[in-house]
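Beneath this line is the structure, given in structure tokens, with notes to follow.
Now for chain A:
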Amino acid sequence: MNPLLSVTGLRKSYGLVEVLKGIDFEVAAGEKIALIGPSGSGKSTCLRCLNFLEKPSAGEIHLDGERIGVSLGRQMSDRQLAPQRAEMGMVFQLFNLWPHLSVTENVAIAARKVRGLSAREAQELALEMLAKVHMTHRADASPLELSGGQQQRVAIARALAQKPKLMLFDEPTSALDPELVHEVLKVMEELAAEGRTMLIVTHEIAFARDIADRVMFLDGGTIVEQGPARDLILSPREARTQAFLKQIRH
Partner candidate 1 sequence: MSGLSTFIMVLEGFLGGVGVTVLVTLASLVLGVALGFGLALLRQFGRLRAIHFLIDAYCEIMRNIPALTHLFILYFGLASIGFRLSAIAAAILGLGLIGGAVTCDLFRSGFAALPNGQREAALAVGFTPFQTIFEILTPQALRIALPSLGNYAVQLLKDTSIVSAIAAPEIMFYARSMVTSSFQTTLIYVTVAGLYLLLGLPLMQAIRFLESRYGRLKA
Partner candidate 2 sequence: MSDFIEPYFEYGKEWLPLLVKAMGTTALLSVSAFALSLVFGLLLALCRNAPSRALSHFVTVYVSVVRGVPLLAILFLLYFGLPGIGITFDAFTGAVLGLAFAFAAQVAELFRAGLMAIPKGQREAALAVGFTPFQSFTLIVLPQVVRIIIAPLIVTFVSLLKDSSLASLITVNELVLTGRAMATEYFLPLQIYLAVGLCYFFIAWPFSLLSRRLAPAVG
């Protein structure tokens, strides 16, 4: 079977600094992958290249057989990219909820404006998605009134409402107070159990071990090692992976 997502030769430079030095991997439908690695390893950049929030310097990305970000050999504009981005749900480290809209509107607006649902359909969809993240009780609140954990759950609902083929999580718990991390991880666990395809950049090693099918360890802009989650985390082969995991446990 063809992979849902395939990434080949992905490179990204800022000026003279090369942050990604050739990344290749594939993701099968329903697979859950964790990207781990020290800060500055390029894992967030790698994720942000997938929906072209960062424009890759080289390489190819295919989602469901469709080339992302390039059409007829030319890089697409943000306008042309819009429908492709809609196929991928993204959850940011800093939530990035829109403070001028209510919780429900944050989830519903793209359904209306991008997918063309009616206001009622979008509202129903939003409430359904908010139920998935256990936020129905704050449906009418402003994002500004919510805790970080609640905001992140709403942000997850917003991404789910896109009915995406793939969910991208960019360090979704890094900006949260420790006591709020759990509620977000729990929601992500439930999504994983539904069989969604998820790509998660995270520092939560235990979470990665329990949830992910596969873990990729990035360092210095390359994939140093990848494998089944338990194997890689419990018995890493590469010295750099061992050092990183050892450091994180202490």
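With respect to how the candidates were assembled, all candidates are chains of the complex that A comes from, given by their letters.
Throughout what follows, a residue touches a chain if its C-beta (ideal position, glycine included) is under 8 Å from a C-beta of that chain, and two chains touch if they have at least 3 such contacts; residues count from 1.
Just so it is clear, the structure is predicted and the values come from calculations on it, not from any experiment.
Trainee: Looking at the complex, which candidate is in contact with chain A: 1 or 2?
Mentor: The touching one is 1.
Trainee: What does chain A use to touch candidate 1 in their complex?
Mentor: 51, 53, 77-79, 81-83, 85-90, 92, 94, 96-100, 109-110, 113-115, 144, 155, 158-159, 162
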